[in-house]
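Please read through the structure below; I'll follow up with questions.
Showing chain A:
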Amino acid sequence: QGGGESASPKIGFMGPMTGDYANYGVRSNNSVIMAVEQFNAKGGFGGKVPVVLVSEDSEGNVEKGLSAIEKLSSADQIVGMIGPVLTGTSFAVGERVQSEGIVMISPSATHADITSIGDYVFRTVVSDGLQGEVAGNYFYSELGYRNIGVLYAKNDYSQGLYEGMTAAFEAAGGKVTIAESFQVGDKDFKTQLTKIRSANPEAIYIPNYTAEMAQILEQATQLGMDIPFLSCDGFSNPEIYDLAGDFTDGVIYVGPAKVKESPAYSDFVAQYEAKFGVGPDSFATNAYDGANILLQAMDKVYRETGKFNRAAIRDAVAATKDYPGVAGTINFAENGDLIAYQGLYKVNGTTPEYLGSYTVVDGVLTKVD
Partner candidate 1 sequence: MLNFFLLILIYSGIYALMAMGQNIITGYGGMLSLTQAGFFAIGSYVTAILTTQAGWSFWATLPVAFLVSALFGLLIGLPTLRLKGDYLAIATLGFGEIVRNVLNNWDSLTNGPMGIQRIPMPVILGFTINPYKKYAFLVMVIVFVIIAYILFQRLARSRMGRALAAVREDEIAAQSMGINITKYKVYAFILGASVAGIAGSLQATFTLSVTPGTYTFMVSVMVLCMVVLGGMGNFKASILGAFIIQFISYFPQLTGLSSVIPPQFKQILFGLILVVMMIWRPQGILGREATRYRKRAVTPTGGEQ
Partner candidate 2 sequence: MKELLTIDDISVSYGNIKALKQVSMHVNEGDVVCLIGANGSGKSTLLKSIMGQEPLDSGSITFDGEEICRAKNAGAKQGKRSKILTTDLIAAKGISLVPEGRRVFADMTVEENLDMGAFLVRDDALIAERKESMYDFFPILGARRRQKTRSLSGGEQQMMAIARALMSGPRLILLDEPGLGLAPLVIADIFEKIALINQQDKVTVFLVEQNARMALRASSEGYVMENGRIVLSDASSTLLENERVREAYLGE
Partner candidate 3 sequence: MILLETEALTRAYGGVVAVNKVDFEVESGLITGLIGPNGAGKTTLFNTMTGLDTPSSGKVWFNNKEITGYPAHKICRMGIARTFQNIRLFKELTVVENVMIGRHFKTGKSETKGRFLNAVKSYVKLKEEEEEIYEKALDWLDFFDMEASKNELAKNLPYGKQRELEIARALATDPKLLFLDEPAAGMNPQETDHLMATIRKIRDLGVTVVLIEHDMKLVMNICDTITVLNYGQKLAQGTPHEIKKNPSVIEAYLGKDEA
């Protein structure tokens, strides 16, 4: 293999592309493919060296994730990667890239501790910490709820959000009166919903992936529940409207802060849909930004040194300043976390209505715009 220095450098993508979580991996991979194609169409690094993308399937588990990173790093000698998609895999892979000195940007691993693995680990998604904090505080102070119920999945993503939100909500003075969980792959949530219904909360928080949320909303309606539903960034996947239709009406969710009417964003969505036949979810959007940041950093290093030095690339990624991504302006904190605000949306029929951006400063919810 040619190593990172000569010829075309390789970057990697890793995510679950088969199995239960395939949908998330495939969509994010699409974004990276698109970013790479666009980059190469513009000439590549220094206008002359194209980049090569190698995508590997993690099957959503640690064992396969580790073999994928081993393959990417030892066979393909990638200089940077986008992914992994899931938190569990990201921990193991993160440790590995850190030891290899490969920069990694996850579009979707939200667990608060991921970026503390080391300085090569970045993400273009807000950590559960922030999202949960905004959610908990917003539900308490802006929506005025005092007791809410939660229905979450026993996976890292969903449980992380549930825990983050609960901590903030209860710190503010509210109470999560009932928290029910389910296993990945479950499709019937009526038992949990019936239990929640009997506990009579003011609202129900459902931090989940699209398919599950669609099921939950539909089944809640079938059970005659008309309690408001609250959700997370998973809801920003437009697919939810195909799957759940009118049942989405009235849902309030925390998602990426959107630069209002950003033309970059709508271009991206349009191109994505044209190319892949489905729309991007928020993770795919993050993956697109992540890929572009990585490519830009590599380009910068290449233009300056003519080489693709991994440490230099890491530094360049870390130095990203006010990058105008399609999901908004991107800056990384010291630890590699995305510095971002959270957007709040309320669904009207099947159209999300933007309520504004928020962050939490010293435990106080603050509206940004």
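The set was built so that all candidates are chains of the complex that A comes from, given by their letters.
Criterion: contacts are C-beta pairs under 8 Å (C-beta built on N, C-alpha and C of every residue); 3 or more make two chains touch, one makes a residue touch a chain; residues count from 1.
Here the structure is a predicted model, which means the values were calculated and not measured.
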In-complex contact of chain A, chosen from 1, 2 or 3: 1
Candidate 1 partner contacts - residues on chain A that touch it in the complex: 1, 17-18, 22, 25-26, 53-57, 60-63, 66-68, 70-71, 73-76, 87-89, 91-92, 95-96, 99-100, 111, 113, 154-156, 159-160, 181, 183-184
